[in-house]
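Before any comments, here is the structure.
All protein chains of the complex are present and in place, except for one that has been dropped.
Every chain is named by a letter (A and B) in the order it is written, and numbering of its residues begins at 1.
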Amino acid sequence: MADIRTVPGRGPVVTALVQVGRVLREVARRPGGLFGLIVVVGLFVVVVAAPLVAPYSATQQDIANRLAGPSLHHLLGTDQLGRDLLSRVIYGARIAMAVAVPAVLLAMAVGLVVGLIAGYFGGGTDQVAIVGMDAVQAFPAVILALALLAVLGPSLRNVVIVIAVALAPGYARVVRAMTLAAKQNQYIEAELSLGVSAARLTTYHLLPNIAPPLFILMAMDMPSAIAIEAGLSFLGLGVPPPSPSWGALLADGFTYVLISPWAILAASLALILVTVGFTMLGEALRDVLDPKLSGVRGVNRLMPRAR
Amino acid sequence: MTTPERDARTTPERDVLLRVRDLRTYFSDHRGVVARLTRRRVGQVQAVDGVSFDVVRGETLGLVGESGSGKSTLARTILGLTPATAGSAALDGRELLSLRGRQWRPVRRRMQMIFQDPHSSLSPRFRVSFLLQEPYVVHRVPAAERSTVDELLAMVGLSDEQADKYPHELSGGQARRVSIARALALHPELLLADEPTAGLDVSAAASVLNLMKDLARRLGLTYVLITHDLNVVGYFADRIAVMYVGQLVELGPAEVILSRPKHPYTHALLACAPVPDPHLNQGHLDNVLGGEIPSPHDPPSGCRFHPRCPFADARCSDEVPELEELGGGEAVACHHWRHIEFDDAAPVAQGQAT
Partner (left out) sequence: MTAPPVSAESAVTAPLLRIEDLEVVYYTDAGPLPALSDVSFEVGRGEIVGVVGESGCGKSTLGAALLRLLPPNGALAGGHVFVEGRDVAGLSRGELRSLRGRTVSMVFQDPLTSLNPTFTIGQQMIAAQRAHARDHESKSELRRRAAEALTRVGIPDAAQRIDSHPHEFSGGMRQRVMIAIALLHEPSLLIADEITSALDVTLEAQILKLLAEINETHGTAILLISHNLGVIAEICRRVVVMYAGRTVEEGDVLSIFDDPLHPYTRALLAAVPSRERRGALLAAIPGRVPSLLAMPPGCKFADRCGHVREVCREREPGFLARGERRVRCFIYDEELAPADRPVTTAGTVTP
């Protein structure tokens, strides 16, 4: 007769999902968090449904109406080739996300692996990892990006890689620090004395306890990634034209700013909104998960109560 | 419960479950890369410095010592959580200290540890049911050989309701019992218990001790009980080993150690320990041992106890005393034990019995 409780608990994945739900609910309760969530969710909706939301295509030209201000036909005005700015901003969001999301995820993945290995094994491995992190972080992100792009050549894929490289050491450091701290916990020793493998120990007992701060970092890093991409595009080294990257919009708008400031305004507005949104989300996440305590105890507050 | 007459060294092989010989665990003082490069004298913490003893099957050995005595490090070394520097530890004849990686797996089924802090030794994100089944998952025990969660909980006197709880939802006593249940899941022969009553209230501690005694009897467990609490060893242990700054200073049957200690430190420990009996405490505080416990970073020369010992002389600061066999299963590491007479016998059982 099968005893339902002999099935090992819930496992880490389901537990994680349930906790994510709880976290998001808590975040939405805070005004900053709510704003951030709305912006981020709105952003993703816009990105996914761009063709439905944008009134025009990003490349449709209307020379007769170039450099026009906001009007009923063009809510944010037009650029120097008569392209609708609102549509360009919307499609620009796609590029921003297409770059920022993979870049941050990649950075997190790389940082996680490096940080875990460095923290878990310590010693020489750790020293090497630290030197590597220091080397990469010694360069200002944009300079590093420029250098790498010069070697790799500008393209969407390369921009993603380059930004990921710039952001990865940040994650690696945090993961390493948290791994070192988590290792001190007595339950790690207890698990080791049971005979768990390094793989199981890491996935089940270390990872869930160091994960929460990573989400905060990711949320806070999105604006950085977007900003770096915009900067690169502004310099002409990002995704090649005619892609309506916000940086490209800024670059174009810069040339014609004395005639029509709307391009710059449009792109700036988008950048500011998204940056503030992600930052507020990140801060709300941080407040909810309370990293003053260790990652473990922070999330414990959201665990089911005995009464 | 009589302890058979035996000599620590010549115990018949089949009776000994754990044999530790001259075990040393040293940690190097991390002084930084520069110091190491310039070859400045890198300090060594001699956490465990030449400890030898046997644990007979079915008995409870109480390992007693204060901070810095090395008792916890000793336990971790035996379990393979800390690498040993030298010496040997053999479980049922099988040498442990040369095991690497996967070789530890089968050994871990036979030897488990209960850790000090009841709550932090349980992985906080998992329910009790998961934690209790994990040993089986890790060791790939076939379903037929697994005890159910309810069975394990019942073994330690907990109800089924606890199965769905998270560690932080349990009381100290309950968490401690869950750790015990987890340790017992694989039916080990040897259980190392690090301060099993630490952090528990008097009543919770009492029920844990009762449980441990009961389990020892029912399951034929062998315990190594690591504690600083002499009342606990007095109550529970068959034999007692006293450690001081990494070394074993006295070893023997519990009744003998408690009533007729030979080593000045053992005597001081017994004399200092506060007993819940105000009659016995009269004049107690007159014999308090002075001085501080030396740090293992910089232990005194010769006999490590000599700076605090009222009987020490020049020989004690020069020469490290050997652990000397006294017959009857007793051993002492002191140059002068033969000539020492403690002017008050260690408090003999005089209080009220239940």
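Everything below uses one rule, namely that a residue touches a chain if its C-beta (ideal position, glycine included) is under 8 Å from a C-beta of that chain, and two chains touch if they have at least 3 such contacts.
Every value quoted in this text rests on a predicted model; they were computed, and no experiment measured them.
Undergrad: Who touches the missing chain here, B:15, B:66 or B:151?
TA: B:66
Undergrad: For the full complex, which residue in B:106, B:220 or B:274 touches the chain that was left out?
TA: From the options B:106, B:220 or B:274, the contact with the absent chain belongs to B:274.
Undergrad: Which of these touches the unseen chain: B:148, B:231 or B:317?
TA: Once the missing chain is taken into account, the touching residue is B:231.
Undergrad: Since one chain has been left out of the picture, which residues of chain B touch it in the full complex?
TA: Residues touching the hidden chain, for chain B, are 1, 66-67, 171, 197, 201-207, 209-210, 213, 228, 230-232, 234-236, 254, 258, 268-269, 272-279, 281, 284-285, 288-290, 292-293, 295, 349, 351-354.
In this text, only the chains that are shown with their structure count from here on.
Undergrad: How big is the gap, in whole Å, between where the Cα atoms of chain A centre and where those of chain B centre?
TA: Computed from C-alpha means, the inter-chain centre distance equals 50 Å.
Undergrad: For chain B, which residues count as touching chain A in their complex?
TA: Listed in rising order, the residues of chain B that touch chain A are 76, 79-81, 104-105, 108-109, 112-113, 115-117, 120-127, 129-131, 133-135, 137-139, 143, 146, 148-150, 163, 165-166, 168-169, 179, 182.
Undergrad: Would you mind writing out the residues of chain A in touch with chain B in their complex?
TA: 3, 5-10, 12, 15, 185-187, 189-197, 200, 204-205, 208-209, 296-297, 299-300, 303-306
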